[in-house]
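Only one protein chain is missing; all other protein chains are in place.
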Amino acid sequence: MTWRPDLSVKISKLMLKNPIMPASGTFGTEMSPFIDFNRLGAIVPKSITLNERSGNKGPRICEVEGGMINSIGIQSKGIDYYTEHIIPDFAKYDVPLIASISGDTIDEFAILAERLTGIDRVAGLELNISCPNLRNNGIAFGMDEKTTNELIRTVRQVTDKPLIAKLSPNVTHIQDTALAAEKGGADALTVANTFLAMAIDTETRKPKIGNLMGGFSGPAVKPLIIRLIFQVHQVTSLPIIGSGGAMTGQDVIEMILAGASAVQVGTANFMKPAAMLDIIDEIADYMMRHHIDKIADLIGKIDLE
Amino acid sequence: MTWRPDLSVKISKLMLKNPIMPASGTFGTEMSPFIDFNRLGAIVPKSITLNERSGNKGPRICEVEGGMINSIGIQSKGIDYYTEHIIPDFAKYDVPLIASISGDTIDEFAILAERLTGIDRVAGLELNISCPNLRNNGIAFGMDEKTTNELIRTVRQVTDKPLIAKLSPNVTHIQDTALAAEKGGADALTVANTFLAMAIDTETRKPKIGNLMGGFSGPAVKPLIIRLIFQVHQVTSLPIIGSGGAMTGQDVIEMILAGASAVQVGTANFMKPAAMLDIIDEIADYMMRHHIDKIADLIGKIDLE
Amino acid sequence: MKNLHSEILFNRPVNDRYWKMAVDVTALEESVRPGQFFHIQCSDDWRNLLRRPFSVYKFDRRTRILEFLYLIKGSGTQALMKKRPGEMLDMIGPLGKPFSLPAGDASILLAARGVGVATLHALAQAVPAEGRRAIAIVSAQKRDDLLAVDDLRQSGAQVYAVTDEDGTSTMDQVGKLAEMLIEDYGISAVYTCGSKRLAKLMQNLATIHNLYAEIAMEAHMACGLGDCYACACPIRKEKGIEAVRICSEGPVFPLRQAVLS
Partner (left out) sequence: MKNLHSEILFNRPVNDRYWKMAVDVTALEESVRPGQFFHIQCSDDWRNLLRRPFSVYKFDRRTRILEFLYLIKGSGTQALMKKRPGEMLDMIGPLGKPFSLPAGDASILLAARGVGVATLHALAQAVPAEGRRAIAIVSAQKRDDLLAVDDLRQSGAQVYAVTDEDGTSTMDQVGKLAEMLIEDYGISAVYTCGSKRLAKLMQNLATIHNLYAEIAMEAHMACGLGDCYACACPIRKEKGIEAVRICSEGPVFPLRQAVLS
């Protein structure tokens, strides 16, 4: 009668009660009046940097058809504040906490990873290697296989926490960076960060983003992300976390069929603060309608005849 | 009183009465009941191949949020039919005809270019180097700088017609392929072809495109195309033809501000067969409202302070 | 062929899955023929960017009122359902090649399944004026889905309704029924739409009984005009199998040309 489908999935050593987690940068404690955090598969707070950063100049976001462009610039209070305030804030929830870390150099990533490894409440690390960095002329680490490999290898040496590499979609062959991350020791891959994009206000002729370019997210990018997830799933058996354009339970199912084991929800949170809970319910409905017992059985199960 | 702004632009040796032309594959003679072809800046028929090709299996298109995915597979009757029927069909219009050519090998491109060079009515050639080819494991010529350079260099040797290279957007650094095309002898660049994408029907679990993946076009891709046009415009002084997501006159102005000299309209034709004429009118309205005499003065004029 | 903005006269449910809509097409000079379709903008939301093709269900030459019968399938038809009388419908048409009738005044057989009946209804409606009679086999999953049966009868057609629910719609049963009708009514032509299995059956019967036969085909469309080759499907031609455009070379094809496997 009250049979409920099994939504649990495994990402490396992490057991998630369902595949839904927030995308880094789109989620925080201020959402607690709208959503019971205990119902989520995991919690991913905003990316943290070693030192305090004030972020980019405004406008930091603009709306485009079917999505938005952001260039927040990882405004952050630094790792001390993070370990003293952010982690304890989330510690009360019975949900694995995945810390997203970001840095301008490989060393910064390693220092952050080392510091967070000492903290029990941190269940895993997501490496945001897909945002522009200072060292390499504005090019993200994740746009180059060698750098990706070196970065993950370095971080791998200082931590035994599950390492999730968040890949950049702005590449010719994502398979190459995916394999570079795998060889470097990543335990899972997030596919992917935002797409580099730009918009111009035709009335003022000024860029709509203060920082000129930014990352494109929202429903418009989903067909690109489905393709990227599928391509990555074909070359590696690492678990994949889909990220980009998930607005409904159906979008999540599509990502899972393409090869994702879990899915991050970002832009949808801005439209509807309770979006993640609705999505979890829609997944369960879909499973019941299709008589699917375990969501894990659907991973990569696109029917190619 | 009846002052009309000057919409003319130059693409290499081609003088266009306005910046609007159809995107290859989305336009044909069947649109003539809806649109006066003489009002267009140029005409670009569907890409032609050397031999007859039957195209890909269906479904060849699917709708996605804010756009569509297509995988037509360049169904074509071959070059003989093209020179005997398609070119004469368009010859009656007083508009430069740009022939889009496509091939599986560099030689095929060269043979096609040579044959079309003998035809006066062909004003220029657009090289569709951005569709997957057989030689290189499904990778488009335009995804690799060396191949791009070699292809254009080879074609350049057999023709003196203006050569327009249609770049692939599915690359890490479009600047590299743009420069490779320029060095190969291209006279202009189309930025860009469609984005590799995929969609899955969650009810049947089957891919929505018979050929699994296809090219993503429509309003959703505009923020990516604006960024690509801007990046290409920064590294080369070759004229750029924007292609991707132009639905309104405002979209065209945005592309021109980013660096485009002309703009191709594709998906919009399917929504509104007279879309290109409406767009031309909207451009003129914008210019009058902003007291802009010549559209050419706006090219690349984004205000970066 | 025109891009029309036609006033919606009514738009109402037929049952819980099907709707009927009527529009005023006085702005259209040309005739609208059975088998043709209109390419319709269901909403201006960019979730439904592309137009959707819908067959002529009914056309009144005198009042120039055009009707569609449509199945609520996805986001486009869900949006269509929300249109109110008095609103304008953006549509391109009439498009495509219509059905044709062989010479003579013999009766014709229509074999439709599901919403395929929408296309064939227009034909049933047209034949009495040619002094002929239409006999229709209408197949559906459930009795509730037996669409247009009353409309068909009103147009003078003789209707045989079969359903999965009643266990009367197996290919075996429909084959026997059709054989009987072909003989009893001296059928000279068969028309089919809406099911591959049904089409295969009719293809066989048409060969055996040497009947003129046509099929109305479906494919996802972009332009609807013949320019983009989005809708191309395999069809058996003299030279072998070719990919032809359903929108402009069809949607109606000789049934023997249909590739049904």
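Labels for the chains are A, B and C, by order of writing; each one numbers its residues from 1.
To be clear about the criterion, a residue touches a chain if its C-beta (ideal position, glycine included) is under 8 Å from a C-beta of that chain, and two chains touch if they have at least 3 such contacts.
Every value quoted in this text rests on a predicted model; they were computed, and no experiment measured them.
Checked against the hidden chain, the listed residues C:Asp45, C:Asp105 or C:Glu130 yield one contact partner: C:Asp45. Checked against the hidden chain, the listed residues B:Pro5, B:Gly41 or B:Gly66 yield one contact partner: B:Gly66.
Which of A:Asn70, A:Ser100, A:Asn149 or A:Ser261 touches the hidden chain is settled by the complete complex: it is A:Asn70. Contact residues of subunit C toward the unshown chain are 45-47. On the side of subunit A, touch with the chain left out of the figure occurs at residues 25-31, 33-34, 46, 54-55, 58-63, 65-68, 70, 72, 75, 218-220, 267, 269-274.
Here, only the chains that are shown with their structure count from here on.
Each chain gets a centre from its C-alpha atoms; the one nearest the centre of all protein C-alpha atoms is B. Each chain gets a centre from the mean of its Cα atoms; the one farthest from the centre of subunit A is C.
Centre-to-centre spacing of subunit B and subunit C amounts to 36 Å, using the average Cα coordinate of each chain. As a whole-number value, the distance joining the C-alpha centres of subunit A and subunit C reads 47 Å.
Taking each chain's centre as the mean of its C-alpha atoms, subunit A lies 34 Å from subunit B. Of all residues in subunit C, those that touch two or more other chains are 46.
The multi-chain contact residues of subunit B, meaning those touching 2 or more other chains, are 65-67, 219-220.
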